[in-house]
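Here's a structure for you.
One protein chain is absent from this view; the other protein chains keep their places.
Showing subunit A:
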Amino acid sequence: MTTTQDPTPFDLPEIREHIGSFLDHTDRLNSILINKQWHSSMTSLLWEKVTLVDTDQVLDLSRQKISVPLDVLQKNAGLVKTLIIQSDIFTDYYDISFPILQTVDFWPKRPESSDPSAEAFEGLTRLIKQNPTISQLKLGVSKGRSPAPNTFWEAMAEAPNLQLLEAPRMRIRHTTMPLFWKATENLRVLIVNFESALRFGNSDDGTSGPFVFPRLRRLSLQVSQGAHIMESEQIRLMTQCPQLETLDWIPDQAFSPEKFLECCRAETWPNLEGLTLARLDQYTDSDIKVILDSMRRKVMILGVSQSGFGPRSFEALRPHFFSGIIELDLSYCSAVTSLMIVEVLASCKKLRKFAAGCVSAKDLVASPPWICGSLRELWIYFDMSNGSSAAQEVEEEALERTQRQIFERISGLEMLQSFSLSDPTREIPIQSLDLRLGKGLELLSSLRELKGIHFHGTQQWMRTEDVEWMLDHWEHLHWMGGVMDMVDEGRNDALVEMITDRGVFFAR
């Protein structure tokens, strides 16, 4: 018996490959078993990203941690674009040549310590030397205490195509600094977290670098406590990057805004479109306004958590609402009002990430329609009181109506992946959105991309059927957090167990 199937686009190998290029590793593993056509298309794609882990560890295919025999990897080396090294034992692998290798993710863990061995670093150095196509290097997070050897930095300085370096734990010897500068001078992206004391700027002792980073588009500068790097040196590093489009600055302490504002006023970064700052305790509303006024191009990313961001800054940000702002973090900013939050939701068309504070339910339901349909991450918490003193029944009815209206609005955010209504200010939980069926939860069935939901600090009375509904309807649910039943601890524990049994991570 012959099966007659209409020709589909899947019959064309270039289309199967194109679809495959959008699938992650796990889905490619599944696609390879669809039929013979898919098998041949997906096999080469699967070799694009290879993860090397110890075979002694738990092998869970669905978590894509597969250890690959040396000869098999050598055979397929020509297909590998990304290499993730999570084991310390694969020293021979570093001698393989990968003609199209682009990204190396280096985090070889040893059971006895979290430092990569000297051999592993040597291996990485060899790998970098013989694979000039490498453009991205990510040194994985580790609590390592030992700095990378000089030979490593020499190899980095010679690497012809290196564009991105991510080095979250950077311990560099004073004498190695010149090599570090040479290695980083042509980068487009530098993500670094300095842990050790070093000085950037003293030209007398030869530690000063080239001092201009002509190609750097994105700088993420984090300084750990104990690194003892002077504020002026941190600022100086940032001012040497005139082409910056995105800047993250997470210093080790709260500095006064003066020096940073000086840089802004001097238009140090004419192309800046994204700015995330931390430790902003001393930054007032006017200070943030100065910063925003200095960003002459679009403002696409603004992270000013725990700052004085208020009406003046809001005014300065407004022109960027419709066509600019994509990520906005105003969490823990006490001067941010409910009306501001409501205006953002109704005006920012491109918004993808938004964190703010308390929004009044009354303001929400009275606001114009939300246009932030692309929102992926949302963190706001709700004040459900409406200030009237009507009879209890009438109030309860009004509350339920208001709540459904809010749920309806949220249901329109079909791309939402992370939703938090957690109220960080409350020791004792307060009334918020009631996450139960019949109260409006069912309206959120449209949130098919939802990966996580947090509701700490809110009063909830969830029952088994409510949690089951969530687990059934939100297929991608990966994490939850909060207290589901404030009164019955036993029931709460049972619900947590039900959730974790389904493989969802739960934060109490």
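Note that in this section contacts are C-beta pairs under 8 Å (C-beta built on N, C-alpha and C of every residue); 3 or more make two chains touch, one makes a residue touch a chain; residues count from 1.
Going forward, contacts and distances are computed from a predicted model.
A.B. asks: Just by its UniProt name, which of "Immediate early response 5", "Aladin seven-bladed propeller domain-containing protein", "SKP1-like protein 11 isoform X3" or "E3 ubiquitin ligase complex SCF subunit" is the chain not shown in this complex?
C.D. replies: When "Immediate early response 5", "Aladin seven-bladed propeller domain-containing protein", "SKP1-like protein 11 isoform X3" or "E3 ubiquitin ligase complex SCF subunit" are compared with UniProt, the left-out chain turns out to be "E3 ubiquitin ligase complex SCF subunit".
A.B. asks: Out of A:Asn193, A:Gln243, A:Ser374 or A:Gln431, point to the residue that touches the absent chain in the complete complex.
C.D. replies: Within the whole complex, the residue contacting the unshown chain is A:Ser374.
A.B. asks: Check each of A:Thr43, A:Gln130 or A:Gln459 against the chain that is not shown and name the one that touches it.
C.D. replies: Considering the complete complex, A:Thr43 is the one touching the chain left out.
A.B. asks: Could you list which residues of subunit A touch the chain missing from the display?
C.D. replies: Residues in contact with the chain left out: 3, 5, 8-10, 12, 14-15, 18-24, 26-27, 29-36, 39, 43-44, 46-47, 66, 68-69, 72, 75-76, 373-374, 376, 414-415, 475-476.
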